[in-house]
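Below is a structure I'd like to ask you about.
Excluded from the complex is one protein chain; the other protein chains are retained at their positions.
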Amino acid sequence: MEYVYALIMLMALYVILATSFDFVIGYGGLISIAHPVFYAIGAYTSALLALDFGLPIPLAIPAGAVVALLASVAVALPSLRISGDYLLIASIGFQLGLLEAIKNMAWTGGSGGLTNIPGVSAQSGGHGPYVVVTVLLAIGTVLLLRWITGSSYGRAISALRDDDMAFSALGRNGMMMKVGIFALGSGLAGLAGGLYAHYFRFLAPGQFGIMQSAALLTMVVVGGMRSIWGPVLGAVVLEALPQAITFLNLPPSLLGPLQGILFTGLVLVFMFARPQGLIGGGDVWRGRAVREVRDVARP
Amino acid sequence: MFSPLILLQILWTSLATSSYLVLFTVAFALVLKVNRIFNFAQAATMTVAFYAAYTLVSRLGLPGWAGLLAALAAAVVLALPLELLGFRALRRRRASSIFVFIFTLIISELVAYIAMLVYGTWPATVFPSLFWPVRIVAGVAISEWDVPALGATVVAVSALFLFLRRTRIGQSMVAVADNPDLAEFYGIAKDRVYLVSMIVASLIAGLAMFLYGTRAQVEPTTALNLLLFAIAATIIGGIGNLGGAILTAVVLSLCENSSILFIPSAWQGFLLYAFLFVAIVFFPRGVRLPRRLRLSRSVPTPAFAPEEPREA
Partner (left out) sequence: MSPGLEVRMLCKRFGGIVVADSINLQIPAGRVVGLIGPNGAGKTSFFNLVSGIVRPDAGSVTLGGVDLTGLKTHQRARRGLSRTWQNLRLFSSLTVLDNLLVAPRLYLGESLTALLFGAGRVRRAERADRERATAILERTGLADIAHMSVGSVTFGQQKLIGVARALMNDPCCLLLDEPMAGVEGQAYQTIQRVVRDLAESGIAVCVVEHNVAFIRDLCDEGVFMFAGRVLARGSVAELIADPRLTELYFGT
């Protein structure tokens, strides 16, 4: 039973992570792969608040999400001010830099990891209700993002992605929108982090590195970028698939790399053979037509 | 603690360390300048080059020069499909920059995982031992690694600049870097230029990784961190400015090595990310030196090119 709970838990968390990541890179067109670092911030903040300050779990988790959101604004503001391309580098630097810092600090548990995180089972009757709440939050995330992308905000996002210069010349604050998109996506990742921390009760910096970025990217690309249900399907399928490998009883030293190869290999296959993903239409990957890029005035 | 001798020693060590860092940076900056690709796959090239040398020298006991050749060959062997099957196909499709970037990143991760599967996650080195005999010259310890490494770097960088200035294909690379459309108009085959640029950059990265692997331990994910250094140096040096990138690599190497005087060594790795962040926030367009101080003759692309050609 515990195994099934854990699997459902992970699927729900990855649904939150993949859909919010797709919101940032697919819908928002913001190039960043540092989504896991906001997952980490949410997880560590929530865990440390509960561990060191005795904050109740239902308060610690939202606090983690808020801190992740604020951190994402702090990363996005200076780099987006210059150009969208710098967000990518700034966020990777932030991701690896923060993980490096976590490895070196005692109060985050260092590279060995943070243990003894207050969990739910001690306070309530088992894991069941916690899993239900997480699944509901995952469904809520999907519905929220579906509503936003279908609203007037979603229309503005599309326009911004198509041509941010024409967009701002109409009086739209494209910069604030980009920060908003990034912050909302990152805040949701932070929420997933808090939910993870108090269920699995162990955090290590290695869980939030580039490998995690690759996994999320795979879910989004394989499922179908810039669609709502694509990343959901991607998250469920790709969470289930590696589980199948674990049944092979391989040693962990083989299992990790094999999963990694599976994830990255799938991205490559889909990028070239089926760029639109399992679900989704439209030419997501095509660059802007040359004609339109020509007279871009870079101030 | 801050005796002149220590400072001199740090200066020398920084210079020696900068040998491979300069080469990593040059390779990255070259592909960015000519191919206009933010090539994270260089980490894959570096990983492949290292493990080729490692296999031949450390595992099979062949001499060092065979390892170097293997590193160079492996780097080129990876560059060919990368350019011919990957980048070329993406160009044909007019893929967006995020697509190309994700492609390069995924390639470097895929290679890292394959390396983990084959070689495990334990740190490895090209030669079984990292120890190099040391000679004391005027109070400064100079290892037998330092001089050949610096020599190789100087030769490689000089050869690159000669190649870009003197050979026809090198000049074509500069022309494509300046204006790909115009270059094509003058009959320069862009595809060939991009391929040569990838090969040259891979050779440089392969050499650099061989040098690194003879002096420090390498894991499958080491290359990605080394690449971040190259990116920071490229940005601070001013994108498109090879000379600036080289100079920045040396300066950053000095900062990193002298940091042991001020901060605990465990935090030395953190410094790199600080560089990267400072580079993006404060020097997104590179540090502008006064014109007469610039090393390279290459003019940075103007921030804004007037869209209409002037006729009058």
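Should a chain be cited, it is by its letter among A and B, assigned in written order, with residues numbered from 1 in that chain.
One rule holds for everything that comes next: a contact is a pair of C-beta atoms (placed from the backbone, for glycine too) under 8 Å apart; a residue touches a chain by one contact, two chains touch by 3 or more.
Computed from a prediction, not measured in an experiment: that's the story for all the values here.
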Residue, one of A:Gly180, A:Gly206, A:Pro242 or A:Gly265, that touches the chain absent here: A:Gly180
Residue of A:Gly54, A:Gly112, A:Gly171 or A:Pro252 in touch with the missing chain, whole complex considered: A:Gly171
Touch criterion as defined above, residue of A:His35, A:Lys103, A:His127 or A:Arg161 at the omitted chain: A:Arg161
Hidden partner interface residues of chain A, rising order: 148, 151-153, 155-156, 158-159, 161-163, 165-174, 176-177, 180, 184, 282, 288-289, 291-292, 294-295, 297, 299
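Note that in this section only the chains that are shown with their structure count from here on.
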Partner chain B, residues of chain A touching it in the complex: 25, 29, 31, 33, 78-79, 82-83, 85-86, 88-90, 92-94, 96-97, 100-101, 104, 210-211, 214, 217, 221, 253-254, 256-258, 260-261, 264-265, 267-268, 271-272, 275, 285-288, 290, 294-295, 297-299
Touch list for chain B against partner chain A, complex: 38, 89, 93-99, 101-103, 105-107, 109-110, 112-114, 116-117, 120-121, 221, 224-225, 228, 231-232, 235, 266-267, 269-270, 272-274, 276-277, 280-281, 284, 303-304, 307
